[in-house]
Each structure stands twice: as structure tokens, then as C-alpha cells.
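All protein chains but one are shown at their positions in the complex.
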Amino acid sequence: MIRTFSESEFLFIVASARWTLLLTLLSLLLGGLLGFIVALARTSQLAPLRMLAAGWIGMIQGIPVLMLLFLSYYGLSMGGVDMPPIVAASVSMAIYASAYLGEIWRGSIQSVAWQQWEASAALAMSRAQQYRYVILPQAVRIAVAPTVGFIVQLVKNTSIVSIIGVVELARAGNLVNNATFAPFKVFGTVAATYFIICWPISLLARRLEGRLNARRSG
Amino acid sequence: MPVVQVEGVRKSFGAVEVLKGIDLTVERGEVIAIIGRSGSGKSTLLRCINGLEGIQAGSIEVSGHKLDASGRGLRELRKDVGIVFQSYNLFPHLRVGENIMLAPRVVLGVGKAEARQRAEEALAEVGLAERFEAWPDNLSGGQQQRVAIARSLAMKPKVMLFDEVTSALDPELTGEVLATMERLAEHGMTMLLVTHEMAFARRVATQTIFMHQGKVWEVGPSERLFGAPQTPELRQFLGTGLK
Partner (left out) sequence: MNGFQFQFSPVFARSDVLLEGLWLTLQLSAIGISLGALLGILLAMLRGLAPRALRWPVDAYVELVRNTPFLVQLLIIFFGLPSIGVKLTAEQAAIGAIVLNLGAYSTEIVRAGIESVHKSQIEAGLSLAMTRWQVFRHVVIAPALARVWPSLSSQFVLMMLSTSVCSFISVQELSGTAANVESDTFRSFEVYITVTAIYLALALVMRGLLAMLGAVLFPKGSGLGRLRTQSGR
């Protein structure tokens, strides 16, 4: 039975964005935590830790997000526990985010002038104190713009989890399209919803970046 | 007991040995200037005394804290050794007062009120009492360097190291920094300074050390060292000017 693309279909699609947003938020929190550890390891004084983190980043950045999703999905269910798909989805997105955020934050930490390490060491600060009071506060300012920019990538990539049955935006579009056969209206609505979420974030990232560059050259 | 005791220190960067067995003693209240050509190892020696560079042999002892090739005891030693760099290295995300209060608070565990008092005293000592709330970026180079001195002073170090602290400054700004250092010396601070300012070294330093090819080549009271250099190398160094 073919339904028409009416207001209720439209609302169904738009409302499903809440799962997209929730998934983004969950993976940002979990991935951010992991990514922070990756960034610290990547800038550690211990060579094995640095290599491990570099290997993690290089590996995750060489794997399709779709594969991370399948591996999380089947990996988690291998223990025999039936996980709700949203768990596997969040885990895979967090793993994906940890590599990219880890790399962004490594760059931010390393772009703090090395003399700041020296000056704080000369004041007898421990490595942890150097990070906490001197290096990270400066690195955060540098990291904000690219981190916000990455959130756009994260939002878009959550569309992939539709394949394991999480009814977020893309999956909602598919369901409605199968019932209405109005692909332009359906996927136009889906695309517009993504755009309305992503575009302001992109603009914000660009403005933050411009402000940072202005401060640096000023 | 001497404040700084350096014995047989050797230091290499790869295959190049920059310090070839240095002995040096600094007594309380002494001001010692280290002069020499670039590459003579004078800055490296200063950085070793603060543990910013490791040493391969020998030992460094500052007010009872011993530093050897193993690198143990580093933080304890650094609490008693202040160092000021050529490039100020203030923390740009902190106001002047916060720059100075940070290390006493987190490293020494001093309370907020006392840290603030220390910072105010230190700023007054360098003549910048009114810039407590300023941002480093809004200060001149000379002022930034004086804040850097105050930041070290607030740790109440037993000895202060100065590593070519006026080299990055415009000539008209070096005077205020040198005057600050001279006042510190008058107040009895033990100081070790690497410098190109020969007139300053001659006037303020009780002893001057001439370093050449990684060794202490000549050492003595400043007046004698500058007035009657014994070695041809020092004569040539003083004769050909500052570099």
C-alpha cells in the first residue's frame, strides 16, 4: 500500500533527528574521553605509549566507519548478551571519534610553545601540573575550532548506524521512502534536517577559527 | 656551606662534548657572571644547574639537593633554583599576578592569601607593583622579563640563574632589567648569570668566570679578570668585543 508523503511522515522524519543528536552526544562524550587519553598518550614522554597511540590513530583512520560499526555490533553480541543497537552504535562512533579527536588534540598540545614546558618545569612543576595549569589551558583554545568542526563529521557519520536498525534520521527516511516512493521529498527532508543541524556548527567552527587566527596575528 | 657546588660535570649533545669537566662553587650572596663566546657551553652549564639538561658525569648540588646523571631529586632542587630565560616565557593565558602565584600555590602548596602576598612583594621588588592584573601580551619586553624575574622570586629560591636575559630586548629596554638585577644583588640574592653585558658583569658580579671550549678557562674577582686577563684567549675575547 502506497502512502502519500504528508505532514505525519514529515514530522516522523524530523522527530527522528533526536536519535541522531543523542547518538552524537553519547559518542562525543565517550569518544572525547577516549580521545583525551589518546592525545595524552600520543604526547607522553614514554615512547611505547606514543607508539601505541600513533598506531591507534593510524589504524582507526584507515578503517571505514561502517566496519567499526559491524565489528562493535557483532563483537559486543559475541559475548552472548543482546545489546540494544544504540549501544553498539555509540561504541563504534566513540572509537571513531577517539582517533580523530585524539589527533586534533595532539596537534593542539604540540602547538603550545615548547618554552612553556621548560618554564613550568623550571618552576618545579610535575608533568601533571604542567599539563593541568600551563599546557592544556593553552591547548584548549587552539583545539576548540577544529573540535567543533569535527562534530559535523560525527553528526553525518551517525547516518551509517541506520543499518543496524537504529531509527535515526537516515533510517527514518528509508522507512518513509519505502512506504511513499517519494524519494526527493523524503530524502530532501532528511538532507535538510541534517543541514539545519550541521550548518550552524560549521559556521561556528569557521568563526572560532577566524577569531583564533586574528588573535595570533594581532 | 656553598649554595651551589658543581663537580666534574660533563655534558654531550650526541658526539659533541659541550661541557668537559666543570667545577664551580657559589657561596651565599655571591653574584657570579659567566662570559664567553657562543658555543663555549655557558648557557648549557646554567641549564644543567636547573636540571633542564641532564648531565653525563659529575654532580651538581644546590643547597643540599644533589643532582647526578640519574636525574633523581630534580623537583626538590628546582624549588630552590630560579631561572630566567632569554625569551621571558610567561604563561600567556594567565594575568601577571596569576603567573607569579601559580607555582607557589601548586608546587609549594602555599595558601591563596600568602601566594598573593608573595606575588605582590615580588612584583614590588621588580618595580611593577601596579601591573598585577595586566595580561603578559600587554606588557613591553622589558616588563615581561621583570615579571619573569618576579615569578621566580616568588618561589623564594636560594639561587637565581639568568640566561642572557637581556639578549632579546631592544637596547632601550635592557637598562630596566639590568637595574632590577642589580637591586636583587644588593638585597643579597645569590646569582649566577650568563651575560654579554660586560660593563654590568664587571660592576655587579663579585666573581667572573670565562668559559672557553667547554671548560672554565679563567676565574677570579671581576675587577681583576676584566682589568688583568691572564690567558691569551680571554684577552682576545675582551679585546675583540662582546661576541
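To keep things simple, chains are lettered A and B as they appear, and every chain counts its residues starting from 1.
Following the convention adopted for this analysis, contacts are C-beta pairs under 8 Å (C-beta built on N, C-alpha and C of every residue); 3 or more make two chains touch, one makes a residue touch a chain.
These figures come from a predicted structure and were not determined experimentally.
Colleague: Relative to the complete complex, which of the depicted chains are touched by the chain excluded from display?
Modeller: Even though it is not drawn, that chain still touches A.
Colleague: Among A:L30, A:I163, A:A179 or A:L204, which one touches the chain that has been omitted from the display?
Modeller: With A:L30, A:I163, A:A179 or A:L204 as choices, the missing chain is touched by A:I163.
Colleague: Which residue from A:L29, A:L66 or A:A113 sits in contact with the chain not drawn here?
Modeller: Going through A:L29, A:L66 or A:A113 one by one, A:L66 is the residue touching the chain not shown.
Colleague: Going by the touch rule given at the top, which residues of chain A touch the chain that is not shown?
Modeller: 59, 61-67, 70-71, 74-75, 78-80, 107, 152, 156-157, 159-160, 162-163, 170, 173-174, 177, 181-184, 187-188, 190-191, 194-195, 198-199, 202
To be clear about the criterion, only the chains that are shown with their structure count from here on.
Colleague: In angstrom, rounded to a whole number, how far apart do the mean CA points of chain A and chain B lie?
Modeller: 47
Colleague: Residues of chain B touching chain A in their complex?
Modeller: 50, 52, 75-76, 78-79, 81-83, 85, 87, 89-93, 102-103, 106-107, 148, 151-152, 155
Colleague: Going by the contact rule set out above, which residues of chain A touch chain B in the complex?
Modeller: Touching chain B: residues 113, 115-116, 118-126, 129, 132-134, 137-138, 141 of chain A.
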